[in-house]
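With one protein chain withheld, the remaining protein chains of the complex are depicted in position.
In this document, chain identifiers A, B and C correspond to the written order of the chains, with residue numbering beginning at 1 in each.
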Amino acid sequence: MTVTESVATTIRSIRAQVAALHAELPRNGLVVWTAGNVSARVPGADLLVIKPSGVSYDEITADNMVVTDLDANLVDGEMAPSSDTAAHAYVYKHMPHVNGVVHTHSTYATAWSARAEPIPCVLTMIADEFGGEIPVGPFALIGDDSIGQGIVTTLSGHRSPAVLMRNHGVFTIGASARAAVKAAVMCEDVARTVHIARQLGTPLPIAQNDVDSLYARYQNVYGQA
Amino acid sequence: MTVTESVATTIRSIRAQVAALHAELPRNGLVVWTAGNVSARVPGADLLVIKPSGVSYDEITADNMVVTDLDANLVDGEMAPSSDTAAHAYVYKHMPHVNGVVHTHSTYATAWSARAEPIPCVLTMIADEFGGEIPVGPFALIGDDSIGQGIVTTLSGHRSPAVLMRNHGVFTIGASARAAVKAAVMCEDVARTVHIARQLGTPLPIAQNDVDSLYARYQNVYGQA
Amino acid sequence: MTVTESVATTIRSIRAQVAALHAELPRNGLVVWTAGNVSARVPGADLLVIKPSGVSYDEITADNMVVTDLDANLVDGEMAPSSDTAAHAYVYKHMPHVNGVVHTHSTYATAWSARAEPIPCVLTMIADEFGGEIPVGPFALIGDDSIGQGIVTTLSGHRSPAVLMRNHGVFTIGASARAAVKAAVMCEDVARTVHIARQLGTPLPIAQNDVDSLYARYQNVYGQA
Partner (left out) sequence: MTVTESVATTIRSIRAQVAALHAELPRNGLVVWTAGNVSARVPGADLLVIKPSGVSYDEITADNMVVTDLDANLVDGEMAPSSDTAAHAYVYKHMPHVNGVVHTHSTYATAWSARAEPIPCVLTMIADEFGGEIPVGPFALIGDDSIGQGIVTTLSGHRSPAVLMRNHGVFTIGASARAAVKAAVMCEDVARTVHIARQLGTPLPIAQNDVDSLYARYQNVYGQA
């Protein structure tokens, strides 16, 4: 594969963004040791940038991020890519609106996934960001594109940018890698809050039309234009 | 609206205070990502200073805080105000003794709110700061003054500076913005402790006259004159 | 009261120690905002050094620590002493081997105290440091020596350096202020671990003779000579 000058410049920028976003995972308590990863699509090319496999968060730099094609083949970089690369690649190939993917084993979200139980939409924050319950994806082995298929099947046509992969952890998608990181942070936050609410009783439901209103406002009005 | 020289000086000072107080929210584990906000009334004017919408806690400065009137209209600042501004404004308009308002989705307090369950006064720390149970306010949509109405209705005539808004999170009020931040920190602390106490049994009650004594001492004797 | 040159030198040293030890409380997650306090007896004088009331942990310095006599009267310092001073003073007056006292509302220990339930000795770490269960003291109002009486009555003749004061929090004692801080840190740690163990079943007991062996070894062999 020939990488043009312009794509090379873009890749340098994406490497730096992906490296910087990885710092948000330990900072927000979503990962331990070398677990978890962030990737971003390279705009204008069938490429992605992702964390190398088994590398500590202390050692992540723009330079050691790796570039693969959308079949998870290494295109640029000195290290072996994350063992979750095939899952990320499959998502980019089948969901063209997705430009960022994040994977974590964050504690509370993974606990819901171990029971294969979706997180019900009982907080305004869930309605805002996820537009309804956070769904559960199938059990899948790591390494090939089984996980990618599970993500795409579960999230297609769903408002939620997060899926709880059974007995495994969380994958989130976004229009940018930063948006996918945000979804991963909020997924763990609401997974924890609803877990705690459930420990002492049953959270009250939110009416569907209120969920719809909250989702529409947050997606369209919240933040800066 | 004409802002006089004196009010302009006050606003500069309040912007700096409000920006600095925002740092207490992540520091005390009350917020994730861009959620949560602190506001302060501008003394001598029908104005408030508040966080802009959807801005990261890393990026908060005195300069990017925004000023609105008590109908939530932007008066000064480059960014759109917090989407909770109408709620804050309504409180200042209807509770003249309030000079600071804080909103968070802190985990344990929000869990109580999801069950619409008040936090019972079973710790001396709750008697000290809240003077009794921490009450629950109604479910309300975000963006207009419904939340503000719920806060004012629930807290009027109540000792507690905190209200658990159903399925949403916490709002606290104070004679200063710092006092409202303190109430938000203590609300989460006691929400967590009572939750944990309840997990393995029933906390013992505190007699009403003891609650009254503790509250009177803490409000009048505690701290520096 | 006349403070001799030698005692003045000692007080300067104790002020510095007490100020430094306060940093361990937030660092170990035992306190929020201004809650909690550490004191130390002034050797060779009927005096103690303690935190001023309602002061933030960010603002604590050797210079703003306050000195009181063992009736809690201010002897030296610019600020009002902690509202728990009478409790600390009562302990020093009635337990001559105690040279340090710590008070916190640490979450898990306070949760046990809210149910008036002692923490059972089901971990080697509890046998090591506490020599048996961590006992519960009576409910007492804040400000006079009721709390001090409750501490002394509960801990006299008990191995444990920690008492869970009902519906309130933890007091720990030690041969030094540092030892009392250590006991406060370990009390919260074991309160949390036993709570979590209890959530999913019943921790196994440790035989009394094993508790005795562990306690004897830890008190006499552990650490540096």
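Convention: a contact is a pair of C-beta atoms (placed from the backbone, for glycine too) under 8 Å apart; a residue touches a chain by one contact, two chains touch by 3 or more.
Keep in mind the model is a prediction, meaning the values are calculated, not measured.
Peer 1: In the intact complex, which of the depicted chains does the undisplayed chain touch?
Peer 2: Counted over the whole complex, the chain not pictured touches A, C.
Peer 1: For the chain not shown, which residue from C:19, C:65, C:123 or C:173 touches it across the whole complex?
Peer 2: Spelled out, the listed residue whose C-beta touches the missing chain is C:123.
Peer 1: Among A:83, A:208 or A:224, which one touches the chain that has been omitted from the display?
Peer 2: From the options A:83, A:208 or A:224, the contact with the absent chain belongs to A:83.
Peer 1: From the list A:17, A:39, A:68 or A:110, which touches the chain that is not on show?
Peer 2: A:110
Peer 1: Going by the touch rule given at the top, which residues of subunit A touch the chain that is not shown?
Peer 2: Interface with the chain not displayed, on the subunit A side: 32-35, 52-55, 79-80, 83, 105, 107-108, 110-112, 114-117, 139, 141-143, 166-169, 195, 198-199.
Peer 1: In the complete complex, the non-displayed chain touches which residues of subunit C?
Peer 2: These residues of subunit C touch the chain that is not shown: 28, 122-125, 128, 182, 185-186, 189, 192-194, 196-197, 199-204, 206, 210, 213-214, 217-218, 221-225.
Methods note: only the chains that are shown with their structure count from here on.
Peer 1: Would you mind working out whether subunit A and subunit B touch using mostly the same residue numbers, over half shared, or mostly different ones?
Peer 2: Interface between subunit A and subunit B is built from largely different residues.
Peer 1: Go ahead and note the Å separation of the Cα centroids belonging to subunit A and subunit C.
Peer 2: Each chain reduced to its C-alpha mean, subunit A and subunit C end up 45 Å apart.
Peer 1: Can you tell me which residues of subunit B touch two or more of the remaining chains?
Peer 2: Within subunit B, the residues that touch at least two other chains are 199.
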